[in-house]
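All protein chains but one are shown at their positions in the complex.
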Amino acid sequence: MRQFTSVADVPDVQAMIQEALALKANPFAFQHLGKNKTLGLVFLNPSLRTRMSTQIAAQHLGMQVITLNADKDGWALEFQDGAVMNGATVEHIRDAAPVLGSYCDVIGVRCFPGLQHRETDDQEHIMRQFIRYTGKPYVSLESATLHPLQSLADAITLTENRPKHRPRVVLSWAPHIKPIPHAVANSFAEWMNRMDVELVITHPEGYELNPAYSGTARVEYNQQKALEGADFVYVKNWSSYRDYGKILPQDPSWMLTLSHLNATNQARVMHCLPVRRNVELSDEILDSPASLVQEQARNRVFAAQAVLKQLLEKN
Amino acid sequence: MRQFTSVADVPDVQAMIQEALALKANPFAFQHLGKNKTLGLVFLNPSLRTRMSTQIAAQHLGMQVITLNADKDGWALEFQDGAVMNGATVEHIRDAAPVLGSYCDVIGVRCFPGLQHRETDDQEHIMRQFIRYTGKPYVSLESATLHPLQSLADAITLTENRPKHRPRVVLSWAPHIKPIPHAVANSFAEWMNRMDVELVITHPEGYELNPAYSGTARVEYNQQKALEGADFVYVKNWSSYRDYGKILPQDPSWMLTLSHLNATNQARVMHCLPVRRNVELSDEILDSPASLVQEQARNRVFAAQAVLKQLLEKN
Partner (left out) sequence: MRQFTSVADVPDVQAMIQEALALKANPFAFQHLGKNKTLGLVFLNPSLRTRMSTQIAAQHLGMQVITLNADKDGWALEFQDGAVMNGATVEHIRDAAPVLGSYCDVIGVRCFPGLQHRETDDQEHIMRQFIRYTGKPYVSLESATLHPLQSLADAITLTENRPKHRPRVVLSWAPHIKPIPHAVANSFAEWMNRMDVELVITHPEGYELNPAYSGTARVEYNQQKALEGADFVYVKNWSSYRDYGKILPQDPSWMLTLSHLNATNQARVMHCLPVRRNVELSDEILDSPASLVQEQARNRVFAAQAVLKQLLEKN
């Protein structure tokens, strides 16, 4: 594996989940794999879990890590080809990225979408340039459209908590006060579509995801109906894709509470964090045994470690 | 020792000082103790000495360190239970802290007081939540009311420079232009109350410290009288505790100058840094051999190392 930007980059999803679980059981087994290797992490946006879990995963593998908060530590980057740089941006990605590539053995970048221009975001203009111009193995720390490290951690958590029957997984849209990217939802959908689960997506009309990622998953606009018989409920807000980046009129009853779980099959509840408590999800769920959010967060370490291991092995 | 938030957490103050001095003589003797362990340092406020000395102490013990400037690198944190998070805060401490706890083996947090609500600050609402929800050994990097790593470094410095007789130690309030927390003064007082010294506290009326920390130390409102026969003068500003967080009318003559030292027993002068030169302390003292401020700063490394060692040994 040369890059990890989507489930499409993964040769064998089940094998990767099993590798992550093996690393979780024995985190320091491959400490020599990363010896004298440097991981460069570039953040164009804030990060808590991704920043820390990826660093720890790299350290488990014996790698050195250099973290760069792009605009704060370094220089404001320009991404437009042919730009006459007489404005606010100080360095072009065509110049900065090869430098990063020559300094580091593996590159990870977080680059959220602008949520202004759907086509630009969909084309992953920024990520594509980092991949192209660094020329090094690449791990997405969340891009404009996808967050595969999160989804791999989600898949690990589902596997650890899987019932004996084929589980019903419901991705349930939740209210929020800000326009939120689609990356976690898109990514969760495309990973679930590769696993042996039944995926149902529920959201108010107008919040349809890009079918490139949601695929053939059943969409059910009635949340209560969607939740019937669910084994897992993944709660997440996203802004409208159709009316790109907009928040449509919101019904606060979409916030998941314990009473929403009545019709489920004692569903476990998932969320990628950070979560807006009592807006997306109620306190009572997050603080109950139904919640898997901490297990998901913990598995971020081993998701990242499995990915870095595979990138290092092909290096 | 499972947490280090106050002198009350320390089983044996003298033994801890001796341990720090032994580490100072031989900093790399326990390099295997921290192997494959990660220290997570969270800063809700700026830090120079604490940030650097704690990192170096951890590295002496072979630990990895991850530093997080909470609001800048990560997400703005919410600390109120039951909050409906439809405002500026993005992640609740109940969700963020367990993640930190699952990623790291030891947690350190710096959380200054707001200086708005005395009761909230006194209850150490923020620190208590970090301790409770991370569930890991905890070292305070300065909390709302105490700064025990500083006080341990101060105690080490006093021990190294101790005269043969029982020393007289004067904590002398100093002017400042901003409302400053009580943590260093409180903490110094409670540590001195556990050592074999005579502690005198001097300040203008209205600046009385919380007696929970100053204990039975004699308070002398006349600075010159307080300084008579002093072996050590610890200079520090703090805002009013009674009129909470306020600066009362200030007399600039409280700034310590060389002439203030005339009546002392050739006192050595201490300050935790950063110091406002020629406001709290005159240049002439800071640049004279009377000053111990650099020795104090240097000892921060070994204070932190002794604490981390004890936290790791119980881990």
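Descriptive notes on the structure:
Letters are used for the chains, namely A and B, taken in the order the chains are written, and counting of residues starts over at 1 for each.
Heads up, the rule we're going with is that contacts are C-beta pairs under 8 Å (C-beta built on N, C-alpha and C of every residue); 3 or more make two chains touch, one makes a residue touch a chain.
These numbers come from a predicted model, not from an experiment.
Of A:Q3, A:T38, A:T120 or A:Q250, it is A:T38 that touches the chain left out of the display. Note on the undisplayed chain: of the listed residues B:A15, B:I177, B:A212 or B:L248, the one touching it is B:I177. Among B:Q14, B:Q80, B:Q123 or B:N278, only B:N278 touches the chain that is left out of the view. Contact with the undisplayed chain is limited, among A:R2, A:K72 or A:R218, to A:K72. The chain that is not drawn here is touched, among residues B:L39, B:V90 or B:A297, by B:A297. From the options B:T38, B:Q59 or B:Q310, the residue with contact to the chain not on display is B:Q59. Considering the complete assembly, subunit B touches the hidden chain via residues 27-28, 43, 46-49, 51-53, 55-56, 59, 69, 72, 177, 273-279, 283, 286-287, 293-294, 297-298, 301. Listed for subunit A, the residues touching the missing chain in the whole complex are 36, 38, 40, 64, 66, 68, 72-75, 78, 81-87, 90-92, 94-96, 98-100, 102-104.
Here is the rule we use: only the chains that are shown with their structure count from here on.
Averaging Cα coordinates per chain places subunit A and subunit B 39 Å apart.
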